[in-house]
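So the structure is just underneath, and the comments pick up after that.
Shown here: the complex without one of its protein chains, the others still in place.
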Amino acid sequence: MNGFACKASFSPSDFFFAGLAMPMPTNNMLGSTVTPANVMQIPGLNTLGVSMARIDFGPGGLNPPHTHPRATEIIFVLYGELDVGFITTANVLVSMTIKQGDVFTFPKGLVHFQINNGKGPAAAIAAFNSQNPGVQAIAATLFAATPPVSDSVLSKAFQISYQEVDEIKSKLGGKR
Amino acid sequence: MNGFACKASFSPSDFFFAGLAMPMPTNNMLGSTVTPANVMQIPGLNTLGVSMARIDFGPGGLNPPHTHPRATEIIFVLYGELDVGFITTANVLVSMTIKQGDVFTFPKGLVHFQINNGKGPAAAIAAFNSQNPGVQAIAATLFAATPPVSDSVLSKAFQISYQEVDEIKSKLGGKR
Amino acid sequence: MNGFACKASFSPSDFFFAGLAMPMPTNNMLGSTVTPANVMQIPGLNTLGVSMARIDFGPGGLNPPHTHPRATEIIFVLYGELDVGFITTANVLVSMTIKQGDVFTFPKGLVHFQINNGKGPAAAIAAFNSQNPGVQAIAATLFAATPPVSDSVLSKAFQISYQEVDEIKSKLGGKR
Amino acid sequence: MNGFACKASFSPSDFFFAGLAMPMPTNNMLGSTVTPANVMQIPGLNTLGVSMARIDFGPGGLNPPHTHPRATEIIFVLYGELDVGFITTANVLVSMTIKQGDVFTFPKGLVHFQINNGKGPAAAIAAFNSQNPGVQAIAATLFAATPPVSDSVLSKAFQISYQEVDEIKSKLGGKR
Amino acid sequence: MNGFACKASFSPSDFFFAGLAMPMPTNNMLGSTVTPANVMQIPGLNTLGVSMARIDFGPGGLNPPHTHPRATEIIFVLYGELDVGFITTANVLVSMTIKQGDVFTFPKGLVHFQINNGKGPAAAIAAFNSQNPGVQAIAATLFAATPPVSDSVLSKAFQISYQEVDEIKSKLGGKR
Partner (left out) sequence: MNGFACKASFSPSDFFFAGLAMPMPTNNMLGSTVTPANVMQIPGLNTLGVSMARIDFGPGGLNPPHTHPRATEIIFVLYGELDVGFITTANVLVSMTIKQGDVFTFPKGLVHFQINNGKGPAAAIAAFNSQNPGVQAIAATLFAATPPVSDSVLSKAFQISYQEVDEIKSKLGGKR
């Protein structure tokens, strides 16, 4: 890979994906769903350094604070309205309300989020400069990993009690 | 740049662009218009390695064969139907008909095109893994550069007469 | 930068830093202190793609869950004992107890932490493959950014009440 | 590859190629021949990021407009005289007449060409910053790909009739 | 590699190494020993772009002039005192005496060395921005390669007699 040809034969469908065409259901805890279109879905992307995803939001839906360890993200709003933001390494929140057709950027590796504070549904197309950007949803990463991150770490980091840690773990589907 | 901070102060609008929201007129020779959203329009993209563009097509509209010297491209069809293709370095055309919501990839540096063979208008969002992908529309690059590429080069390359070269130059707005 | 020489003249001290030699006080909320040795402290590192840091821990001290958006980290334990871990993009916690002289790796961009569960103090030297790795301490990034991340985002992400969000914000020094 | 050793054993000949020593015949349609010396011919080049080629020109011979999707090119004229040029993304032709011993550069991904307008033969050595630069000869890419690029695309792009498209296809060895 | 996942399963020990904890014997010709901690010892480092090493010095011990063809190096002195230096491409020696806790940088690919001119032992931890930095100890590279570099090359390069070349080869364990 990278140094030489990757695949002996290929077809146009190796560069194609139809799975972002339709809105996905958003009747889950966060009110949002992310549908990826990366090298897992599009094998021809290997070594090409790009990928996409679709994000659907119900009213009030949140794509919770997360990072992509290997990519910058840029989004285009398909419909609806989103409050978006990222936090810099100087701990400054950079945020805006964006609407249909607007473009916004989330620099490489920084924590960011999008929330639909509008009345109707919303959707966005995200693009990444990696064929495999990866994602870490912060709350689930900390409170629902397997095996679990210890209560002592989380209690101290967030300055909350062990009981409060365990309640968050329970709600996010993690184990103590 | 790249090694260190780029700008002493910034605001959210440095990462934002509203210019892709609306369809652009397509009543031109090719029946298509490309609206860029790169580091020229979004200063915060500098060193971040991504950008976007919107491509609008009238019925029959063509985004003519072109290359991006510094980027892979991935597109998402906003509406309508497009015949898309790229040509490999082994001179194989990789092409498909794609429709609303479909995603397709054009590998780094390869000649590619999109044409709207449908009955209504069409539009797509393109993303690139460079903040400044660059573009060379092949026909205009060869037949409408300033100063002009010589007739002898173009005549021999395309195996056409000097008169035919000059006719193409004239139609594409180039000088002899 | 990157393309050409960076500085017209330089001295050996541009490549040197004495500030990691001594333990730093750890009598703060988390019981740990990070002392950086990157391009801010060592100007000669510019474009060279490495840096270091020293991390001191009191007994029970925590270097809380954080990411480096631009670097992989590798640490060497100077003395004491540390429980260390990172979480993968598949939400798997990879953790170990390491002691004096041990080496451990935290892959690029992933959330990781170190905690001193031993009885005495501990210290480690960290190295990064960037002259400016950046850092985001997750709890402070989310609960103490300026301007603040909204309660609605944090309440929904962690499935806690607005009151609980505000208590964490207050303890971590953030504003509502 | 790239991350680790590529080959268990090797010999000096893996880093060697004798195939550029002699002029190649140029009695073809374009009056020029390109002989590559890349990772296909020199396996030791894998991951090393360089390669070479020899270009021979008869009198009037043309290395037609083409791109290298993955490399910048720099040439050294072995003998004879060449008119060389590349077109920028601002559609400016940058061209010169160069002679024996001269060096000229063709920036990454841009359309460029060389033509021998001198009376005798000419030859040049080209070097690339990729072990596998790839090449797309524009006219053949568009008019002789398999399967063929449709007449409608080419007719509209070059503003010529379907009949003219088919004549070029026929002369360049492509199918309708 | 690089483009995609490297290993189907892994354990924490793939990211761990205990082999730098103890001083290594330095009773050899140079009075120093380098213990690597790179991708050979830590498989999880693959594609992550960092590694470490421990360098132990007896009194008077020398880590002789050498290069790392693929990495910048940064060191932290564990104990003792070292005279360190690198030579720039402008043939300027950049050197300092550094002691316990000090940090110093050796830019990518440049010849550098460390010598313990103190009275007791010394040790340092080195970090590299490559999982496989490679090393060429200059004297051994030139005078103890297999097959040997010819006497004519070495005699002329160092302006010494063939007999002197052979004496160095003999002392460094090389063959004539």
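By written order: A, B, C, D and E. Residues from 1 in each chain.
Note that in this section a contact is a pair of C-beta atoms (placed from the backbone, for glycine too) under 8 Å apart; a residue touches a chain by one contact, two chains touch by 3 or more.
Fair warning: this is a prediction, and the values are worked out from it, not measured in the lab.
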Residues on chain D that touch the omitted chain in the whole complex?
-> 10-13, 15-18, 20-22, 37, 42, 44-45, 48-52, 72-74, 76, 78, 94-96, 98-108, 125, 127-130
Touch rule applied to chain E and the missing chain gives residues 29-31, 60, 62, 64-65, 67-70, 83, 85, 87, 89, 91-93, 95, 107-111, 113, 115, 117, 134-136, 138-150, 152-153, 156-160, 164, 167-168, 171-172
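Note that only the chains that are shown with their structure count from here on.
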Using CA atom means as chain centres, which chain is nearest the centre of all the protein shown?
-> A
Just curious, how far off is chain E from chain B if you go by their C-alpha centres, in Å?
-> 49
Chain A and chain C: spacing of chain centres that average the CA atoms, whole Å | 23
Where chain C touches two or more other chains at once, the residues are 95, 107-108
